[in-house]
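With one protein chain held back, the other chains of the complex are shown just where they sit.
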């Protein structure tokens, strides 16, 4: 894993559940600019619901690949801070993720073509004492900054690992009777985002597959919402590459209460 | 309309009603930095009440001209996304606006000395598929970035148009008995901001005009709040160039329930 020294203004995005009332985010930015004054720090969101790893994983999946190669995406939703959970640096399709090993990277890893995982050495942190509760500042922001500045290549403070935490909700199961997945996010239009990737559907014919989600039954995969009538159910591949279930110009979330999804082909 | 290649770090401001919980804003920024790594992206606000074009128009009017010439102001409050509403690039007093043609630019256009309107070609968007629901990312952010980078002059992806959508609330009516306007914004001090511009008052003598707003009657235009006693009503030209009705150190919004304003000179 090499340093990110190609960019004049290396991008570092920040995703946290810290809210915006306190000085926590400002502290992370201070650590970054002290180490890497030329960094281009971007607020992704600090309004992730507290400790909601799955929500944060979905938000991260919306934007990580839209940034230039070399971009560093920091994610701090970290219920396990202070425990022995690992801190990771992941290289995914030439972007970096710096985040705790708790599933936050799961949807990026599911979507990426190539991934390399590194675990940051225990007790590695910015100079000075390590806070028991604020690794966002002392570990994650600092790690992003040293990668951005090129001061310390990731290999000097982390070691390769083979596997990372993959939560149940991150991937669907393939069984004899089809794919069994789950709704993992409801967006602000009420669309249901599932954990079934386009690649999981490789063995199915778009016009012959069936989707069951609670009482809702959909035949065939569409390419746009407007393939169906107003209010009618539609299934398509979302902008982040996973199966999405929607009602055209209406809220699927209000029509469906189940969060399990079954895809099958008779 | 020429490209914005004079600035080392072209400013792009973002105003949306996307909120801050999701990854939508971060996605827009990713598109911008991929196309124009040197951009100076500025969050104006992402907390516009959902689909409240008038509120957003007023917010935009607070800041657009304070930025250096060449600044690019993106506005995405876009209830008509996916319909045939046009996407605009407007050059107003040497700043750019990139936004849907739905009235969002109305107060800037009312205040600007010179304006040139361009409509972005239908179906022009960033490389890849066009989302039916996320033109903020695929059209507006991308258009701002290509203007900022100089990669594509606006003329290559847009064409001049003569008129744009001008909502009823944007301008007052001049009739025989005076000016008939409206309260279009209540600021956080309870001051009433109207759609009557300083220029609309050109034919009136500041010390002889009368203003009626609901039960409130004000004689003459003041220059500062302190021209009147505590709690007394006062009319002045606001920092954005329109007639404002206030109570000194009190809330006019609590005293007045009407949103029509009549200016006359006996």
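So that you can tell them apart, the chains are marked A and B in the order they are listed, and the count of residues begins at 1 in each.
We take it that a contact is a pair of C-beta atoms (placed from the backbone, for glycine too) under 8 Å apart; a residue touches a chain by one contact, two chains touch by 3 or more.
In this text the structure is predicted, and so the values were computed from the model without any measurement.
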{"item": "Touch with the omitted chain, as defined above, among B:124, B:204 or B:225", "value": "B:225"}
{"item": "Option touching the unshown chain, where B:63, B:204 or B:264 are the choices", "value": "B:63"}
{"item": "Subunit A residues that touch the omitted chain in the full complex", "value": "19-27, 29-31, 33-34, 37-38, 41, 43, 131-134, 137"}
{"item": "Interface residues of subunit B (partner: the chain not displayed)", "value": "7-9, 11, 13, 15, 20, 40, 42-49, 55, 58-68, 71, 187-189, 224-226, 239"}
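The rule we apply is simple: only the chains that are shown with their structure count from here on.
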{"item": "Subunit A-subunit B separation of Cα centroids, rounded to whole Å", "value": "34"}
